[in-house]
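One protein chain is absent from this view; the other protein chains keep their places.
Moving on to chain A:
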Amino acid sequence: MVTAERTRERTPLEQRLWELAGAVPDPELPMVTLGDLGILRDLRMFGPGEVRVEITPTYTGCPAVEAMSCDIEDVLHAEGVPEVTVRTVLAPAWTTDDITAEGRRKLAASGIAPPRPQPADGPIPLTLAVRCPHCGSIDTELLSRFSSTACKALRRCVSCREPFDHFKEL
């Protein structure tokens, strides 16, 4: 039922609100927006003054989801929408392939190696090199599969010796 509804094109107002919600920065990675990460799934007007938004978490336990919901509500309230509901959906599961080219560029510019394209047979591709976001060398090594947030791994560049975060493939 909801799926059928989604085939309808967004109205100009919905499009404007979609862009506003998409421009909200990620609470833990403020250099990228929810739109860049591909986390914003749907936005619909239901009658005048009521908007329903769907977002999907990067990781099931991502603690930033509640902050994201509040930020979306704030930005849409500020735009004059009195009633905003943000719902979290799990399916289809988010993947790092949902991150836009612009999102990848911003991550790399901030010293976080962007995720590699997803192989067909699951996450954890160990064969492809990860490029150092500081000096561009592909001679880098894994320090820890888990880093400062659930979505990142910690690596070190063998050439320039700098440690860096890698947005790991999911």
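One rule holds for everything that comes next: a contact is a pair of C-beta atoms (placed from the backbone, for glycine too) under 8 Å apart; a residue touches a chain by one contact, two chains touch by 3 or more; residues count from 1.
Assume contacts and distances are computed from a predicted model.
Between the listed names "Phenylacetate-CoA oxygenase subunit PaaC", "ABC transporter", "ABC-2 type transport system ATP-binding protein" or "Molybdopterin synthase sulfur carrier subunit", the UniProt record for the complex's undisplayed chain reads "Phenylacetate-CoA oxygenase subunit PaaC".
When the full complex is taken into account, the listed residue touching the unshown chain is A:Ala93, out of A:Leu13, A:Cys70 or A:Ala93.
The missing chain, though absent from the display, is touched by one residue of A:Leu20, A:Met45 or A:Ala150; that residue is A:Ala150. Considering A:Thr11, A:Thr60, A:Ser110 or A:Ser159, the position touching the chain not shown turns out to be A:Thr60 (whole complex). The omitted chain makes contact with chain A at the following residues, 57, 59-63, 89-95, 122-124, 143-148, 150, 154, 168, 170.
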